[in-house]
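Of the protein chains in this complex, one is absent; all others appear in place.
In order of appearance the chains are A and B, and numbering begins at 1 in each one.
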Amino acid sequence: MSDIALLHATFADAAEAARIGRAMVDQQLAACVNLIGPCTSIYRWQGAVEQSDEYRALFKTTPELARELADRIAALHSYDQPVIEIWPVAAGDAVLDWVRRETR
Amino acid sequence: MSDIALLHATFADAAEAARIGRAMVDQQLAACVNLIGPCTSIYRWQGAVEQSDEYRALFKTTPELARELADRIAALHSYDQPVIEIWPVAAGDAVLDWVRRETR
Partner (left out) sequence: MSDIALLHATFADAAEAARIGRAMVDQQLAACVNLIGPCTSIYRWQGAVEQSDEYRALFKTTPELARELADRIAALHSYDQPVIEIWPVAAGDAVLDWVRRETR
């Protein structure tokens, strides 16, 4: 098995997740995005507890492109500070080949 | 990028996930919780295959607080043995700063 990168991000709503998700696949920064569904987020911001409805997406890319993908998502995102997480995962060699083939 | 910790847990229902999720943010053991939605779990317990409806949540905290967060969630949880997983993820430096600022 070989490593690919998963990137998890929350968006303001389903439309933003779909728009940015599709743009990242169009631009070959990710081979795939799963538009996962809505969530309710509870968080602290400047000391107060806030609650927001958001929408989650999970991107699949190469380890080498993960940082650039995160930066591009952040640049297109409606939040000043989007919350984006990346971690390496093992996948079959055929999946890695596919991810490499369909990204830059 | 810097490491933060993701913590995934399943709860008995949406109300429990929201109650414990909010408590962890109130107590500054997590900067954020995503209340993700329902799932159906199939599992073995004492040799028999069981099925339950549950509700998932994803917490974001510092690597240093992750273990204490898991212990606190377990203490408040309605199950004798909740299933909680923690793993490190890379996030932008601004996200790490936010997580550090809004937790203990």
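FYI, a contact is a pair of C-beta atoms (placed from the backbone, for glycine too) under 8 Å apart; a residue touches a chain by one contact, two chains touch by 3 or more.
Small disclaimer: the values here were computed from a predicted structure and weren't measured.
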Chain not shown, touching residues in chain B: 8, 10, 37-45, 47, 49, 54, 56, 66-67, 70, 74, 81, 83-87
On chain A, residues whose C-beta touches the chain left out of the figure: 1, 4, 6, 18, 21-22, 25-26, 28, 31-37, 60, 87-92, 94-95, 98, 102-103
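Criterion: only the chains that are shown with their structure count from here on.
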Length of the line joining the C-alpha centres of chain A and chain B, rounded to whole Å: 20
